[in-house]
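What follows is a single structure, written as structure tokens, with notes after it.
The complex appears here minus one protein chain, its other protein chains still in place.
Order of writing sets the chain letters: A and B. Residues in each chain are counted from 1.
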Amino acid sequence: MSEAGLSTPAGLAVPAAALPPEPGALRAFWRRFRRRRGALAGLIVVVLLSLLALGAEWIAPYDPTATDWGAVRAAPDLAHLFGTDEVGRDVLSRIVFGTRASLGAGLTSVALAVALGLPLGMLAGYAGGVIDGAIMRLTDALLAIPFLILAIALAAFLGPSLTNAMVAIGLSATSIFVRLTRAQVQAVAAEEFVEAARAVGNPPWRIALHHILPNIVPAILVQATLTIAAAIIAEASLSFLGLGQQPPEPSWGSMLNTAKNFLDQAPWMAIWPGVSIFLAVLAFNLVGDGLRDALDPRERR
Amino acid sequence: MTGSPPLLDVRDLAVAFDSDGGTVHAVNGVSYGLREGETLGIVGESGSGKSVHVLAMLGLVPRPPGRITGGQVLFEGRDLLALPERFLRRVRGLEIGMVFQDPMSSLNPAMTVGAQIAEPLRLHRGLDAREAKARARDLLDLVRIPDAARRLDQYPHEFSGGQRQRVMIAIGLACRPKLLIADEATTALDVTVQAEIVALVQELKREIGMAIIWITHDLGVVAGIADTVQVMYAGRIVERGPVDAVFSDPRNAYTLGLLRSLPDLSRGRAGRGRLRQIEGSPPDMRHPPPGDPFAPRNPYATPRCRAEAPPLAQVAGSVPGHLAAAWYDLPALLGAGR
């Protein structure tokens, strides 16, 4: 393993197992990933959507909340490529700004779920015994409440807002990561190099952090990517129900909610937000599937 | 005996598998014949092509990645490789029965043993459910499983390993095939159970008179059961002949290596000491070495071995039908070495 080019802050010794995989392994992984055209296309879409979200101010042709009573439910034309909505706001601009709510909610809620689920899962998998039993019963109980139902209930009790929707989605998705992490930790902890690390007297926290964690990152990464896709749908769902992004701020889900009432007069209001959700979710699903196949050498499944 | 056409005539059979790292040439031009009622033992280590070539004969090699790249397999004069699947299906189970290695995984866990034995009878002989069940019971009797009537309705997990292999044999023999192929049929079993199964097959052969191809990596089993033995290495036949001739007078160094790794019961306790292993490992069949594929592991290899693959030819000075592929003269080398 080459350590050249890796600058480690002084006083922070990085043990071998914590280093990122060798450059060769990374390149091989990229080669396998790139071979999957779907995954590559998904990655491109994810990058493009991220750019849209970051540069919304510069990209969107209009202010997404500016109403224009002279152009209410105007069909798509050169001035408004995607048409306008029931109060004359530019649909395209709202789609562009809506990327923020969707990607932001997807990333934030999954980050929350990982931040909670990973330590709990590691604790359960590594400590075993009563702690494991308690954490797993709690996880089972959370999993018994369907994801979206739990998110709706949480959002209802927390009060409707985009932040609360993200918290609700993140909490609802936590149990997925607890389970996955625990299973992974148990598998890795049984491996010989962990035995060896224990034998030379490493304290448990050090083994968990430096020997086990790096080995379970790929599985977590795959699950996180796929969960982002689910979280984007969940955010759109909550916003569609009115429990997420509050008007007049734009979100694809709430745009569809309004569009539902004008289907016969302004069908374009229903098309573009849906296409956007579909594309974003599809892209993350493709990247997730591609990551899984590229990270798993036994790609039989 | 020599005048009648053989039951099975394999001509230059070749099988390859496509893999990420290149094409694996698993079987490279295998030719041999099998008479009616003959028992042929095929010996080799895993990867020698011994199992793959029989699976290929019956169209059981998954495709992709497997491909039959050449040859003919004449069974009673018909080329099995050219036969459409629906005709080949009637050969499988009806005319050629098969017994596989692992009786634990080779029986369907979700079907009763009776249904599994009855299935070929219903498919190929057109028996109705009742007749097939009666025949299945006879077959369980035949393979010496007591209390057959009751056990027909049980599932495989209710049988011991040896009993399951008996069930597999019952399935293989259900339609009274002319040929039974046993692919490592005793490998997964305990030594004592192995002996029982071998004894059973010998008895059944006397009763039914089918030809047998017995595939194994264990020369000891072959000695007890076969008329003819055929040794395979790296997808080729390296030696073949009557069991006595090959065992007493091997002409290929690989055969010799296999014989030396065998605990020789005739030599008594002394012979049971350390068995001699063949050094090295089989060649990478994606890039087989030029010449004799065994040459890199062969202490007797000559420069010619490394350059040119030897043909399988009648051994001078041995019985007719004793064939070997070797450029060197093994008895002379052994004589000189002693």
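Basically, a contact is a pair of C-beta atoms (placed from the backbone, for glycine too) under 8 Å apart; a residue touches a chain by one contact, two chains touch by 3 or more.
Just so we're on the same page, contacts and distances are computed from a predicted model.
**Q** According to its UniProt record, what is the protein name of the omitted chain, chosen from "Heme chaperone HemW", "Glycine--tRNA ligase alpha subunit", "Fe-S-cluster-containing dehydrogenase component" or "Peptide ABC transporter"?
**A** Options "Heme chaperone HemW", "Glycine--tRNA ligase alpha subunit", "Fe-S-cluster-containing dehydrogenase component" or "Peptide ABC transporter" considered; the missing chain's recorded name is "Peptide ABC transporter".
**Q** Which residue, A:Leu43, A:Ala56, A:Leu154 or A:Ile216, contacts the hidden chain when the whole complex is considered?
**A** Residue touching the chain left out of view: A:Leu154.
**Q** Going by the contact rule already stated, which one of B:Val24, B:Met98, B:Ile225 or B:Ala301 would touch the omitted chain in the full complex?
**A** Final answer for the missing-chain contact: B:Met98.
**Q** From the list A:Leu40, A:Val87 or A:Leu138, which touches the chain that is not on show?
**A** Touches the omitted chain: A:Leu138.
**Q** What does the interface between chain B and the hidden chain look like in terms of residue numbers?
**A** 58, 60, 62, 64, 85-86, 89-94, 97-98, 100-102, 105-111, 119-120, 123-124, 155, 157-158, 168, 171
**Q** Residues of chain A in contact with the chain that isn't shown?
**A** Here the touching residues of chain A are 38, 137-138, 140-150, 152-159, 229, 233, 236-237, 240-243, 256, 259-260, 263-264, 267, 270, 273-274, 277-278, 281-282, 285-286, 289, 300-301.
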